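Heads up, the thing below is written out as structure tokens.
Just one protein chain is left out here, and the rest sit where they should.
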């Protein structure tokens, strides 16, 4: 996952989707599927299709409805895969759009990836030593090179051969001329599920996209499972024993859409329970419970129900936040929060308020929101966060540089409370978090950013130098 | 107001904003102000500015951040006005963007208008007889022509002279080389308020835009009031005695942002009260209360509080609904609701549900949502609408052609319930609606679309022929 | 006409085109007609159409194939008019695109104008006094207002009524719901011709556009003539006695395409003859004759034929000069000529060269080209200009401010020669110019920019103050 400076949140990086269907417009279904997964990535989008012979791909920068405003890949096709990617800043990102589409000795292959590989850099160096060239800065390019180099016979075996050497987080949808393949890493870091669409099949990061295209949810892909879909149906194999299960807990806290169900756990119910647990743990009393919309709302409703304190919409969100702003003046930066959120004075004035948000990364935005509420007349703002303090970076994401900005890495809760200007501050305990995600055994989640318990090898030799304090006691 | 077929809602047509400030970047403030008013119109946007000598205007099709993606009017300026307009379909709409900017005998004038004039057509014909030409199909062009033809001396007098002959709904922000003028019609159909921005002044359709630019709310402009702002400050005059007051009740039901306060009534509180009243009126019992997001949420919270039935998010909305879709197949149309909304199965499954929405126009969308909830396992869906049945068209809007599609014009409530497939259906009573908007005397609101009690002359002689059944008993 | 600083040339400002045809796609024919007239204006383009009831117009900034890249006005139609406009710089020019389309008391009217009115400002002030408003800065808006205000009965009479009060240059194509009307001013400043397209009719600024759409040239519209085309055919009237005939001599020198025939004179032959006359007048001897492409080429060929000195392509022009350049550095400006033109060393090295260009306005570009030729090894550069020195501004254009930059207004020929660094310099004599345009009587051309003999009233009272030295002796 990535850090989004503007909203002061972790962000999911990607969403993936795939369709195998003889009776459907697979490109169009992929379009709508990506549309439903848009919250997982707004930087770029792409769709690749095949008719069994030719493959084509259309990729571009922007939202799904911008990239495909004038056209979709318009050849007849019975397989399609798609990808959305999170918005970061930087130039020449056009190169880094997915799905990748390559020719190799076995034909054509297209691949879309959600996740981050922890040993991509080493493998890439090894591949370069053996003569490979890389045209993008994406981990995923390592995967297609490994697949292409595998000496195994079938595409499935080549993929298994490849993944044997790969560490980190990955869900993949892969398309050959006649197969749609879905893979989930042995830790199950990222979600992937299977759906039935008429006579065909769908793979999707989240079940909400199945609903959107009218597909029926069949099941989650298991950690370490590969499904291979062709005209004969769905063949499954456990390509590797599941490792220590480690579903990213942030999918439940913030990333996924509440109407998705991941690994048997309704995201909505998890968030609602987090709010209930928060209410029990914090014991805060106040006139109303409000949320930082939209992500904090479900937990706030749980808090309200558990505590009996009424929920109200104390903050309104501008529904037309666009991707691109003119930046004529520095003033814009100061307006950062005000252009997105506004306090509802009639709701908060004279009230003591419990404000529920899902997480705090650097704490800058939280401080502004607290100030906004106080200016609108809130008597007191008691902040509840539906996740524990984030003290450690995500190594299955990229942005290690955020390490030193994590407010909880260097400040105690009381200091953070002071920093953001709240009257009280309570973080959900790790135990409380786990209890809230009740359908998922605690030990099958990755909570490393809370407790530094990384479920798999981390790229220690590469980063320890700069993060000595972090890794000396912990490198595994 | 207009009818939006896609969402089956009335829609507000326009938002207006103006700034007079020597120490501020007035174009940038107008940009952010329009940004906050974006919900009032997504078709086009425009900003006009002046430095006291030259006027310039930049207008275009699209959202505020699209029209001004690369630039704002970049001359130094101390007055600016802006306009956003609702998205309709049709070609060559570029002509119909605002603010209008014209030269006339008195210099330059720029004007932005929210509302609809009921006698624009007649006056336009009269003006044409006297030699005027019209380059757009906007009512507002009539206004600038009348102002230009007025024989009065000052701009304020010219405007008053003009408005004497005008019937219908209008809030205006008008800019001359050295003045910013705001006007609200004597019925007060549309909102307009005044704010203080540093040493300068702001006019805005809604108070939420004042918050966004950091301006302090001063007061509403009164029905029949004109404020004229220049370096000497704000001069007010009651240019006409207030008529029968008739603030559009739909601003409270649906149009305005909940964080706005209109004529002393918090929109949020009004909606919340509507929900409470609905609960009392309907007496529905169920497991949960849900809303059709986002507009039904505040009322649903009120329903929940009054009834004690827990509120839950039973429907999730895709936050990335874009303006433009590819339309490759008819299938898209069938997907209409699914791409916007999805039922949260874990919330509604096995539950009896009270679903709160703000209004029903044709009823097509409501039926699809009810079906979606049932497919997700809802045992029963009791629909509550936070407004009375809409039986009559809005003559202060345009789309008279919708008349025959108003489901409540031809069907009784029980028939409507059957049509949409709900288990129960309750509309808020008109009395209940008025009670909910408690700070506003009932008789000062326009409820004509509910009770055919048009507060002002309607263009009877023009439309009666086609709508005989409607106007014969009622034309006034 | 306008001054184009980048190329140091006068430029034509507009091209107009109209079609009345029941059996043709009139919008498409207008598209191709404008395409052929693109050299007359590259800033903006527009097409208006009517089916007898509704009128629609599509206008935009850019070349014809940019403005209509995705669509043409797509209603069925049997009349269309179109307009291209010259590229100037400045903001908010979108307002100033044509055709204008207005509603007035008589219905709808659309108008496209080539020319400049010398009393537009006065009339506009008068119209403003009488209550008209103006939304553009185009002369043409005055015309539609006058037509709309005319008390005459028919559209033809209204137009005549209007033109009675108008001074200056105008060719117009005007469209009503059922007529296509073409008008040429009594001086015949700008060209306009009539063609036959199947069973229909075409009006065009130049005959080359008739060729492009496959229409047959019928005749020129006469100065002071109006043709009114409807289903009954072409009705002509001499709406005013021709004034002093004054066809713009620059149409022959530079503006029109050589494949056009204007008022019976082939543009190609005129330019060729100018070159022959130049040869006789100058008597220059040299190894080769070259041209400044493309506009100087035809005259250079005439020079070559008359003198017997071989013509060669000594300067190559980049065929991909685009409208828009990045402007990252000032360096770009220095590259001005080099990016457009390059000397062909193998042609000019060691040679004495006669270089033919059509005109010199400020002389800056000519100097750069001479330098380029010398750097490529030319022994001597004898410059021949196929027009007399430009000492006076064009009052039937706009850019009076260029007055002080006309090199020939303040410098004698020998000084100019020195300024541009040529070894010799000869301007075509006025008599020689007239002799070259042999089919047109000398006294029927406007040569005012050469000899200050303005054929019609000029806006003296307005500009004399600043240009005292020019107008005192000469105002008429």
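Going in written order, the chains are labelled A, B and C, and every chain counts its residues from 1.
Note that a residue touches a chain if its C-beta (ideal position, glycine included) is under 8 Å from a C-beta of that chain, and two chains touch if they have at least 3 such contacts.
Here the structure is a predicted model, which is why all the values come from computation and not from measurement.
Participant: Taking the complete complex into account, which shown chains does the hidden chain touch?
Facilitator: A, C
Participant: Please pick, from C:71, C:129, C:154 or C:238, the residue that touches the omitted chain in the full complex.
Facilitator: Touches the omitted chain: C:71.
Participant: Where the complex has a chain not shown, which of C:53, C:238 or C:346 is the residue touching it?
Facilitator: C:346
Participant: Quick one: which of C:7, C:25 or C:442 touches the chain that's been left out?
Facilitator: Only one listed residue reaches the unshown chain, and that is C:25.
Participant: In the full complex, which bits of chain C touch the chain not displayed? Write them out.
Facilitator: These residues of chain C touch the chain that is not shown: 25, 28, 31-32, 35-36, 38-39, 42, 63-66, 68-72, 208, 211-212, 214, 257-259, 261, 266, 268-269, 272, 294, 297-298, 301, 305, 310-313, 316, 318-320, 322-326, 328-329, 331-332, 335, 338-339, 342-347.
Participant: List the chain A residues touching the unshown chain?
Facilitator: Against the missing chain, chain A presents residues 56-59, 73-74, 91-92, 94-95, 100-105, 124-125, 128-135, 144-145, 148-149.
Keep this in mind: only the chains that are shown with their structure count from here on.
Participant: Sort the chain contact graph into one of these: line, ring, star, complete or other.
Facilitator: line
Participant: Could you put a whole-Å number on the gap between the CA centroids of chain A and chain C?
Facilitator: That gives a centre separation of 60 Å.
Participant: Which chain B residues reach two or more other chains?
Facilitator: none
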